[in-house]
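Below: one structure, written as structure tokens.
Just one protein chain is left out here, and the rest sit where they should.
Chain nomenclature is as follows: A, B, C, D and E, assigned in order of appearance, with residue numbering initiated at 1 for each chain independently.
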Amino acid sequence: MGYFELIIACIFVNNILLAQFLGNCPFLGTSKKMETAMGMSMAVIFVMVLAGAITWIVYTYILVRYDLVYLRTIAFIVVIASLVQFVEMFLKKSIPALYAGLGIFLPLITTNCAVMGACVLNVDKEYTFVQALVASFAYAVGFGLALVLFAGVRERILLARVPKPLQDTSIGLVTAGIIALAFYTFKGMV
Amino acid sequence: MIKKSFFGTLKPRLEYAIIDVSPPDPQEIPASTSVQLFAGVALEQEKRHLLKAGDPVKAGQKLTLFENKDDYVTAPVSGTIAEMAPFYGDFGSKMTSITIDISENHEIDAHFKKIAPSPTRENAKEYLCCLPGRFPVSLFSDSEQKITTLLIMGMDTDLLTLTQQFIVKTKTPAIKSGILALKETTGIEKFVIAVPETLSQDAVSTGAIVKPVGSIYPAASPHLILNDILGKEIPAGQSFEDMGVAVVSAEAVASIGTAYDSGQIPAKKILTVIDKSGQAKMVSAVIGTPLKDIFTALNMTANHEDRIIAGGPMKGASVYTEDHPVCENTDAVMVQDRSVIPLISDNACINCGECVRACPANVPVNMLIRFLEAGQFMEGADSYDLYSCIECGLCSYVCTAKMPILQYIRLAKYELARIQKAEAENV
Amino acid sequence: MPKTITQEFTKGLWEELPPFRLVLGLCPVLGVTTTMENGIGMGLATTFVLLGSNFFVSIFRNIIPAKVRIACFIIIIASFVIVVELLMQAYAYKLFLKLGVFIPLIVVNCIVLGRAEAFASKNKIPHSVADALGIGIGFTLSLGALGALREILGKGTVTVWETWMFNLSSIFPSFQPFDFMVQAPGAFVALGLMLCVLNVIGD
Amino acid sequence: MFNQKKFIVSHAPFWHDGSALSKKHYHIILAALPAVIPGIYTYGGRAVAVVAFSMATAILWELIINVIGKRQVSIGDGNAALIGLLLAMLLPATTPWWAVLTGTFVAVVIGKQIFGGLGGNPFNPVLLSIAILSVSWRGLFDFDEALLTYDFDFAMAYPLAALKHLGPDGVASFSVLDLLLGRQVGGIGSTCGILLIAGGLYLVVRGFIRWEISVSFLAGIFATALLFKFFGSPGQYEGPLFHLLTGYTLIGAFYLATEDSSSPVNFIPMLIYGAGCGVMTIFIRNVGDYVDGVVFAILLMNLVNPIIDKIRPKALGKVV
Amino acid sequence: MNEMIKMVVVLTILASVSGGLLAAVRNGTEAQIENQQLEFVKGPAIKMILDGSSNDPIADRFKIMHQNTEKSFFVGRFDGKANVIAFEGAGKGYGGDIGIMVGVNIDEDKIIGAAVTTHSETPGLGATAKDDPGFVSQFKNLSITESIKVTNDGGKINAMSGATITSRAVCAGVTDAMDIYQNLKPQLTEKIKAFNQ
Partner (left out) sequence: MIEALLFMLSIGVVCGAVLSIASKVFYVYEDPRISEIEGLTAAANCGGCGYTGCGAAAAAVVEGEAAPSVCVVAGTEAAIGIAAVMGLDPGTAEPLKSINECLGGNRADDKFTYMGIPSCRGMDALYGGKRVCSVGCIGFGDCVKACKFDAICIASNGYPEIDESKCVGCGACETACPKNIIQVKTMSERLLHFNQEDDALAPCRQTCPAEIDIPQYIRQIKNHDYAGAVNTIRERNPFLLSCGRVCPHPCEDVCRRGVEDEAVSINQLKRFAADYEMNSGQHLPISCAPDTGKRVAVIGGGPAGLSCAYFLRRLGHSVMLFDMMPRLGGMIRYGIPEYRLPKKVLEWEIDGILNLGIETRTNVKLGEDFDLSSLVAAGYDAIFLGIGAWKDYSLRIDGENLDGCYTGIDFLTTFATTQQGDGNKHIPIGCKCVVIGGGNTAIDCVRTLVRLGAEEVTIVYRRTRKEMPANRVEIEAAEHEGVKFHFLAAPNRVMGDENGKATGLEYLKMELGEPDDSGRRRPVPIEGSETVLDIDMLITAIGQGPDIAFKEKEEGRRFADLQTTRWDTIDSADPETLQTNIPYIFTCGDAATGASLVVEGIGGGRRAARSIHLYLTGQPVKPVPNSIFERNIPGTIFDSVEGIHQKPRARMPEMPVAERIKTFEEADLVLQEKDALKESERCLDCCRICYNKDAA
């Protein structure tokens, strides 16, 4: 499969948020404002590509080689958590401007199952290293796209006269469902 | 008269009323038994007032409520003060209403006469802030003012109203001498007078630069006129004064002229009275005359649940009692029958976009109104151009959902100003 | 005021019922609740991890240095997740196949990490266990309920365990399953509407 | 105690051009109704039943929600009826009652009311309902199967399905005139091109819908289909005219894409939105999984609407 | 500095304890897991292919090393003779490897059946390969030497509509299985003999 199809598939058809249900907590948490959604998207792209690469290496060259595949979960999460914390500290010190934009979103990524999920999916599907990188990037873009679109819709919903019991999270979830439905558009396109 | 055209895709065309070539004299409203004036300061319990009920006043006398305060009103008649009561105006303004019972013999306060031959900024500030047409006090009082241009509105900003046009048509010499006096007192060099095309000829003789204005509402909005004069837009949120421009009505300039020419402070206001059928009539009434006197004189009635509007249909202010007086800046009085009052609905914005297309200031009204309705005024101002609004009212006029859009906008501006003031005081 | 152990337990069943009250841990909630069986299975797996992590975090709470506590908690949690994964593979393989990728993702379920950090790292062992049990059982019940709702509407059945199920079409033969509910968008909508119902009840 | 006459007091302005929600919605219903007539002519009583039941249940759901939510009863504004009508126009005449009931429930309750009623919905309720129905019960929207019991004097195949399965060769038999006159298989009110266009033009002229969206929608379809035909492998893709006159294209362009709440209001965004709907429609029809792409294309553009509608002219005096 | 050391030490100890623990659990469950996997993942496919065999193919299995990996082979006994072996080939699908269990009659070198074991294709499309008997039945009775390709690529297997990639992957998987078969045929014949004795 070509990279183009891979990208389209990962962004739209198999959107990590709307088709695979990964990363929903930050999806609902950070989509109330457009700026937050943008920041979160950028941070996810950044971390997901890094994490995808590192976990792929760990998996292929250590876990598989020494028959430790069952330790995948713990290895991945420790790598991701350390990576996130490291990147956060690094950015804060070295590139404060970038940190101001992305840094505050980084901690949120440790428990973002989208990152962990993307890494797991990469090795499950036995992508090559480059494919894994591309797929990670595309998943992250898909995450960001969904988040930004959702934020756009949500800004309006927050102002609508939503009945009291449905306000906020409840209506957010229903809207997310409809967005997932709208993403059916891309079904079968790859 | 007010119906959407069949071709709904077109923008609404509301034409200004334009004055006849030879307007008849305004009908004189007979003097009432009492007049009511509004002083711009609130009554306060603790301080001593300089005035009290029973005090005699002379026509043209300055009535000051407190010591060391600049605000004053000028008595248009002579008589005795009958009552002083607090009055809540629009948008939280606290004022004091002063009722004067008119006495039989008309006495004139002599102070102004003495100084009239030598116009100065100080004496203008002292005596000429409550003229018919109301002149902005800041123009005289602010010693560091940077006003360089005076825009004289010889065109009524509201529909159906003819007052300023009438003044331009009939009181050109007064305007001319008013301009001269203002030149002397304020040092302003550039005078521009905005008039409808038909009055261009009359306006030339005032000595001001004539600026013809289109006939489709809201062309006569000072914001839009100033765009042309200055050649640039007034940044949203900034006032005319920030741009070195003051906007005054032609009547105010004419009144100044009359005051200095005659040595008497004029007390009569020209206004357009629009009855329920939309017929306009020019009348002349003493400032402070209760509206009901005008209605009586013109044989008009205002019934329960009708609407009385001081001003025109798009920019006026509705009042709640027939006892409301004619103020210095009441250019028109209008009565709307209850059957033609458009009801305001509680519908949410349906996003049809009529307002966006009607807006002369390109305000994204559809989004703005959502924020305002949710009470998020700050966001509305930051992201959706609240301060660009020139308050023409076309958005409310065309709103399919009949939302009180302009009401929300004005409330938001008022609230924000209030919050800013509170914050400024706290810091 | 310190709460009793019973209170710590019961708060997870209503006051802090996840994922409705604490809107967290949504991924498994949405991903696996196509049947009631899956929902309960996932809930039990999470409860087990929660119990284990709360227990051990509470034990080690005074030893772990603050700066690496997240890493430590994650190691503890991840270990239990793997244990669950292995046990499930060995003894409930069918369920494992259905829950698939979501089992390893328990590790990033913020409810688990949240309880470890917010509760277990500050409380004594019995309280922590009670807390874990309460939250876990609440989570299991929620997932079960959501699974049952989606399944009955989307498939016309309610699977209790493997083949033991209730079939709606045995009562209404003309019932046409509302397939939307078991699809991805339906999961969001169903959860949102359930949340709304809970809000109404809560008031 | 106070003065007897109480006048009405409010802030300016005091005039209104007389437009109203109910007026708008009733006009759209009026404009759309003629397009149902060929459907009734073709499918007979069942079509009438579906339309009537759909409108009735839509109004009923709206009423129920109004009562439950203790809000002002809003069935008078005609929006619920309009939703019911448009939904019925998209459905095949054979749709069973429970599907219509579910459809109106989804449209009125999920699509509109839970977002706070008219104006709050970010997605077109009718399309949302159709989308959910179609992913739930695929068989319903298999027009060929649904209409097996009928016997027509024109091509007995759903044009788009034929195109999907048989390629352009399979649809060569459809004449443009037939398509335009509603002599094709499809939803109750979505087949008769000429009446849909007539109703649409009326609404455009009266200003009840925005011409920019409709025109750019059709232009988008036309241009994309043309590009596919020219640049795709020969004989694989059908030309633009066919796409314009089949499926939900016309009803989508005039009645669905123009739904107020879910579409942009500024000029350029309206063009982008309409064109986007058109482009995506053809993409789905030619590349994607679904037979007709209008439903999902518009839903997708509804989703993008809040973002593209941020493109707007500079406001007066705005400091950048 | 002290704190840093403590951090490292705690983390290390915790990690290694957990590693040890997990390894222990893993050891304890390994056999059971393998059984389960065979039963649930490959079991249905094997049963489908070796339908009617008189033995339990899952129990009768053996392993042979093939290119560094161990491959399991399941023996089917038909008409009293152990002459069919089933084993797995893999093809790259859209969503990763697709596992295909292929049954070969070792006497006739003919495919007697194929079935998809594992996949991660899009539900509803590629996934139907697993449930669509029509598609996999096309492999039946093909000779091991024939090239197995979909029609688009010049073969004779009709692709599933709308799932060309999956169809290709299945074909690739069968081809892969055939390669393995041909490579290992001598060993297989050897092993089979043991069952027939």
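Keep in mind that, in the parts below, a contact is a pair of C-beta atoms (placed from the backbone, for glycine too) under 8 Å apart; a residue touches a chain by one contact, two chains touch by 3 or more.
Just so you know, these numbers come straight off a predicted model, no measurement behind them.
With respect to the full assembly, the chain omitted from this view is in touch with A, B, C, D, E.
Across the interface with the omitted chain, chain C contributes residues 16, 22-24, 66-71, 75, 110-111, 113-115, 117-119, 122, 203. Annotation for chain D: contacts to the undisplayed chain at residues 1-3, 6-11. Chain A meets the missing chain through residues 25-26, 28-30, 32, 36, 39-40, 62-63, 66-68, 71, 74-75, 78-79, 82, 85-86, 89-90, 92-94, 104-111.
The rule we apply is simple: only the chains that are shown with their structure count from here on.
Under the contact definition, chain B and chain C share the contacting chains A, D. Under the contact definition stated at the top, the chains bordering both chain B and chain D are A. Look at the CA centroids: the one farthest from the centroid of chain B belongs to E. Contact count check for A-E and A-D (C-beta pairs in contact): higher for A-D. Each chain gets one centre point, the mean of its Cα atoms, and the points for chain A and chain C are 21 Å apart. Our note on geometry: chain C versus chain D, Cα centroid distance of 41 Å, whole angstroms. Residues of chain C in contact with at least two other chains: 71, 75, 78-79, 82, 86, 185, 189, 196. Residues of chain A in contact with at least two other chains: 70-71, 74, 78, 124, 156, 160-161, 166, 171, 174-175, 178-179, 181, 184, 188. Chain A makes touch with chain C in their complex at residues 18-25, 28, 70-74, 76-78, 81-82, 85, 110-113, 115-117, 120-121, 124, 164-166, 169-181, 184.
On the side of chain B, the complex with chain D involves touching residues 2-4, 6-10, 12, 90, 159, 223, 227, 233-238, 302-309, 311, 313-322, 334, 336, 338, 341-342, 344-354, 356-357, 360-364, 366-367, 385, 387-388, 390-391, 393, 396-402, 404, 406-407, 410-411. Those residues of chain E that touch chain C in the shared complex are 3, 6-7, 10-11, 14-15, 18, 21-22, 25-26, 29, 32-33, 36-37, 39-41.
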